[in-house]
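Yeah, one chain of the complex is gone here, protein chain that is, but the others are all in their spots.
== chain A ==
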């Protein structure tokens, strides 16, 4: 779908030789920190930007040259804006619906996304979450085959997030292909069939959440301590644990240990803590999360 895409803004390279594809009838997450090139990639697929290098095909069409044929078939949720400042939520949704041949029932969608509560309030005075839900409704009301959603739940409260996730899952069940960008790990883990992890405009990993998190067969231990570690702590812990494990500093008060999470590893870690006079605040044992995968691949935290 995207092949060898390169996009630059001035000197800054936003997307650097990115290639990825999307399966039909699935949810694909493009995961990465802010500034990773997610939105630029999405907007190139939506036809807003022309690829500076490489090719992009969406549903087999060129998003620029075949724009008129492609647009009715895709739905687009922008990260923000997209409505007149004085327009009412339902009025805006009805308008977008009227541009399509076989739109969804607007009343159903309004109820489904809780937009009825917006009443006669003009768009500029809706809450961020309400604007997001309206934006999602506008993306799907035309009954598209493929929906692009850019950070669909950024800034939403937990209830609205669950509603949004449930809607996206229902869309997939009914045969809609969904491409979403997110910097939320749990969103990608929960929703996506396929995850593309990108950073600095490059694809650094692809796979199902299962493949990505269980890929090595190892588990993860996260150690958080009450005071900053003494200098050289990761190296000395690494030496104590031996070559089967990998110790990575997360910040000055936490680090991550990948390897066999068995009793002997735990015993070694607590002995090491005692020996170095650091007090563990928490020692979390668990499967790797996408967060850990990202950390392992980039050496950086994803959270913003």
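Criterion: a contact is a pair of C-beta atoms (placed from the backbone, for glycine too) under 8 Å apart; a residue touches a chain by one contact, two chains touch by 3 or more; residues count from 1.
To be clear about the criterion, contacts and distances are computed from a predicted model.
Novice: Which of the following is the UniProt-recorded protein name of the chain this complex doesn't show: "Aminomethyltransferase", "Lipid-transfer protein", "ABC transporter permease" or "Branched-chain alpha-keto acid dehydrogenase E1 beta subunit"?
Specialist: Going by its UniProt entry, the chain not pictured is "ABC transporter permease".
Novice: Tell me which of A:32, A:144 or A:259 is the one touching the absent chain.
Specialist: Candidates A:32, A:144 or A:259; residue touching the omitted chain: A:144.
Novice: Out of A:83, A:191, A:212 or A:269, point to the residue that touches the absent chain in the complete complex.
Specialist: A:83
Novice: Against the chain that's been left off, what residues of chain A make contact? List them.
Specialist: Answer for chain A: residues 46-48, 68, 71-74, 76, 78, 80-87, 91, 95-96, 98-102, 104, 108, 111-112, 138, 140, 142-145, 159, 162-163, 166, 170-171, 173-176 touch the chain left out.
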